[in-house]
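So that we are looking at the same thing, I have put the structure below in structure tokens.
Other chains dropped; remaining ones untouched in position.
Order of writing sets the labels: A and B. Residues in every chain begin at 1.
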Amino acid sequence: MTDQLTHFNDQKRAKMVDVTDKAVTHRVAIATGQIHMHQETLSRIHEGKIKKGDVLAVAQVAGIMASKQTSSLIPMCHLIPLTGVDIHFKDNGIDTITVKAKVKTKHVTGVEIEALLAVQTTLLTIYDMCKAIDRGMLITNVHLVEKDGGKSGHFVYRKEV
Amino acid sequence: MTDQLTHFNDQKRAKMVDVTDKAVTHRVAIATGQIHMHQETLSRIHEGKIKKGDVLAVAQVAGIMASKQTSSLIPMCHLIPLTGVDIHFKDNGIDTITVKAKVKTKHVTGVEIEALLAVQTTLLTIYDMCKAIDRGMLITNVHLVEKDGGKSGHFVYRKEV
């Protein structure tokens, strides 16, 4: 563990960390998260794909667009021109959808927050699209899966036991 | 459970639901969520409040500002002029911070998504401010706690067992 919360200046106030002299490198981050719902809600989403309307299509567009807004929403984040964003869905066939977002750039700082925001927004859009039938959905297990590039190197998430 | 995913039109494509004729009423929503971290990370946040810089002050401003951007981020959400947003923190003294956001309006549709987005953004900003020392933080347990106002009436979250 490094020694400093780097986001503060000598007045003990937040700052956007100076990355002017960091190297431009390939950077990639993968994040994930889940939403739990009633079994019936998941059935509707499945059907929808076929005959009612595609909840996940909307959610995924939202996730991609949100990742581009990261620096507008998260106060100390640098603006990063993303070079790729891809979002995948998996579900357990019962009551849970898992979202995974992969974000890439070639820049001086990483895209972990961009990937996490893509996941959060995708999940919240699923909630929004289905809330009329299921207000009790639960968003959970949102975390970075893996990141690469930059000085801090490779990171892989390990569940604390 | 009502019968329809209301966000789709007769072409089976998403639409912004027509709320033109819904009544203007007082509406309030409370949402919550948690972030788990290393014990040392929470210690730093505690110290920071006193001598290094206040992570939660930044996170909370981010949460409030994000709630105002809900309709820009969540595709089918209506723009709602919020009349109040308040965010509180609680922690277990060990490794977990709990965020609670309360959002109010007097409008034709509810503010559940606004409250959830405030929570998500507050949590993600905590992650961002501390990621240099703890990349493995976990965002979890994000859900609506309670909402009131509007046709669907009062809702209280009940954990599924």
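The criterion applied here is as follows: a residue touches a chain if its C-beta (ideal position, glycine included) is under 8 Å from a C-beta of that chain, and two chains touch if they have at least 3 such contacts.
Here the structure is a predicted model, which is why all the values come from computation and not from measurement.
Trainee: Starting from the 2 chains in place, I would like the total count of identical chains in the complete complex.
Mentor: This structure file describes a complex of 6 copies of one sequence.
Basically, only the chains that are shown with their structure count from here on.
Trainee: Could you list, by residue number, the parts of subunit B that touch subunit A in their complex?
Mentor: 1-2, 4-9, 12-14, 33, 36, 38, 40, 44, 48, 51-55, 57-58, 61-62, 65-66, 69, 72-77, 112-113, 116-117, 120-121, 124-125, 127-144, 147, 152, 155, 157-158, 160
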